[in-house]
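Only one protein chain is missing; all other protein chains are in place.
Labels for the chains are A and B, by order of writing; each one numbers its residues from 1.
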Amino acid sequence: MQTEKNAAAALSAEDFKVVGFTQEEANRIERPTISYWQDAWRRLKKNPIAMASLAVLAVLIVLAVIGPVIRGYDYVTMNVPEKNQGASAQYWWGTDALGRDLFSRVWVGARVSILVALVATVLKLVIGVLYGAAMAHFGGWVDDIMMRIIEVLNSLPHLLLTILVMMILGNNMFALLVALSMTAWCATARQVRGMIKQLKESEYVYAAEVLGASPMRIILKHYVPNMLGILILNASTAIPGFIFTEAGLSFLGIGLTAPDISLGVLISQGQATMDFYPSQLFFPCAVLCVIVMAFNLLGDGLRDALDPRLRQ
Amino acid sequence: MSREKEVLLSVKHLKKYFNVGRGSVLKAVDDVSFDIYKGETLGMVGESGCGKTTCGRVCIGLYGKTDGQVLYRGKDVHAITGKDRHAFKKDVQMVFQDPYGSLDPRMTVAEIIAEGLDIHHIAKTTHDRQERIYELLELVGLNREHANRFVHEFSGGQRQRIGIARALAVDPEFLVLDEPISALDVSIQAQVVNLLIDLQNRMGLTYLFVAHDLSMVKHISDRVAVLYLGSLVELTTSEELYSHPMHPYTQALLSAIPIPDPDVEQARDEGKIRLEGQVPSPIDPPPGCKFQGRCRYATERCRQEAPALREYGSGHFAACHRCAEEQG
Partner (left out) sequence: MNDVKNILEVKHLRVSFHTYAGEVKAVRDVSFSLQPGSALAIVGESGCGKSVTAKSVMGLVKKPQGEVKEGSEILYNGENILQYTPKQWQHYKGGECAIIFQDALAALNPTMRVGKQIMENLMGHKHMGRAEAQKEAVEMLRLVGIPEPEKRVRQYPHQFSGGMRQRVMIAIAFACDPKILICDEPTTALDVTIQGQILDIIKRLMKKNNTSVIMITHDLGVVANIAQEIAVMYSGIIVERGACRDVFYRPRHPYTWALLQSVPRLDLENKQVLASIPGTPPDLLNPPVGCPFSTRCQYCMPVCKNRMPENTDFGGGHSAACWLHHPMAPKVDMPDRKGDV
């Protein structure tokens, strides 16, 4: 064959001198180094929906921060002569029933809603992690009692509890946060308990124990980094849930009420004038939906990106 | 070869039982006694359920004990506290079985190896610490540039080396090796075993080598202990175990191991001791010798009375009624 002849012709005595190999060569790793987070980010980047959601969320958060200031309108002073206007050059999204700029009010409302959701999520995670870690660490009857407490809390109807709390503590931010995170931490605690119980049996935790690591060191250096992915996922599903719940509660009048501003309050106010000025209902609703959907889609993307089993 | 007869680890009538519910007891380690001398390698071998891993973990203090004593340099491993315990953790280290689970996936190789250094404050400066990490990497045959990589980028054999480097970081004198090569390919097993033998010669280490592959155990060990269902059935030097196995289980085990030589293997195939049945469960074992269900010499006495470990001439121990009777 032609190629064979060429091949044979190209070979020379030089080609056949034994050179052996070096340890360097034998042990070399070809692929570039990649940490778990870099890998997850790479996977997330490949997901167009997740990246779009991320972009949308970024825009929303920027608007929530600076939105109210853009138009320069004081969103609380009532300007009754200008009430119930539709969208115009002056009032981008029109005015509400008391003449206030709807655009500014919606973004303030969004800001409040997101903040409430974030704080509630942080509370849920902190309480959940501490409680779950305690359960997993102590085990035995302590674990049993703590578990029963969770079960009791879970079997009480949430809405009823929320209403009770709001009635007792009043319609303010603090009460709302208490009501929202009151039972939400239970699921996190269970999850954390499960994860730590599993991690406790890992051989690398055994290795750390054999090396003489203190429990604190094991928690900080071994448990937390390995749980971070799941906790982030937990947060990413909790936030939209809280936003929605707050909106619902405030809409029903059980959560925040006027003069506090949140998306729920705005929707409630918009609903009152729904028949005549639908824009007052439309805009807060639209913003609410976009925020929640963006968080949900991002959460889905994060789940795929962070799931170690999908690693090929 | 002269070897100090200094006893490093002394295990006396060790028992480790687990409650598995409904009053049933899993006797993982059932009255095991042996000594390990400084500088030697004691191999501990047996099939699944024999309790060798549990035994190793009890010896190193990872698991508590149900009864008996584990003495390291005369001190009870399960009773020491405070500074003594800290010092113990420097002297005695462990290499684990699963190269894919024994290293934290979120840490870099440098962080894994340096964990021991950090806990015991061995390195005085950052530079020292870095140098020590590089030293350890080279000691186990890896490259310096591997220090910043993550565990998932390495092969099984390389991960096991990282595990060995981690154990050596604190300068131990005694290593418990819990099936360190079982999960590795054959040619990689040889790499790791050669490394272990080399390190032992260079650093004067003492090993407790737990494994189920008798060929490899015999190769690396000075003495071998054979376990069956939590009981020690035979203990002697590697050579003696191979040439004069006394206990019927040891004989069956040696017979069953295939030899990588077609002529030899196919010739011995006919004469192999074929054990009937399966390995019984270590939960609620019946009285008497643990091996009686599968032993071709079992008698009524074997079913009633558990044989004690007896010495049959310089250092060869076996627990078997038949052996005792034959010796008179």
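Heads up, the rule we're going with is that contacts are C-beta pairs under 8 Å (C-beta built on N, C-alpha and C of every residue); 3 or more make two chains touch, one makes a residue touch a chain.
Treat the numbers as computed from the prediction; the structure is a model and nothing was measured.
K.L.:
Among B:Asp128, B:Asp171 or B:Asp261, exactly one should touch the missing chain; which is it?
P.N.:
Selected residue, touching the omitted chain: B:Asp261.
K.L.:
Touching the absent chain in the whole complex: find that residue among B:Asp185, B:Asp284, B:Glu311 or B:Glu325.
P.N.:
B:Asp185
K.L.:
Could I get the residues of chain B that touch the absent chain, sorted low to high?
P.N.:
Touch set of chain B with respect to the missing chain: 47-48, 141, 155-158, 185-191, 193-194, 197, 212-216, 218-221, 238-239, 242, 252-254, 256-266, 269, 272, 274-275, 278-279.
Everything that follows uses one rule, which is that only the chains that are shown with their structure count from here on.
K.L.:
Between chain A and chain B, tell me the centre distance in angstrom, where each centre is the average of that chain's C-alpha atoms.
P.N.:
The mean C-alpha positions of chain A and chain B differ by 47 Å.
K.L.:
In the complex formed with chain B, which residues of chain A make contact?
P.N.:
Listed in rising order, the residues are 23-24, 27-29, 31, 33-36, 202-204, 206-214, 217, 221-222, 225-226, 308, 311.
K.L.:
Give every residue of chain B touching chain A within the complex, in rising order.
P.N.:
Chain B reaches chain A through residues 57, 60-62, 85-86, 89-90, 93-94, 96-98, 101-107, 115-116, 119-120, 141-143, 146, 148-150, 152-154, 158, 163, 166, 170.
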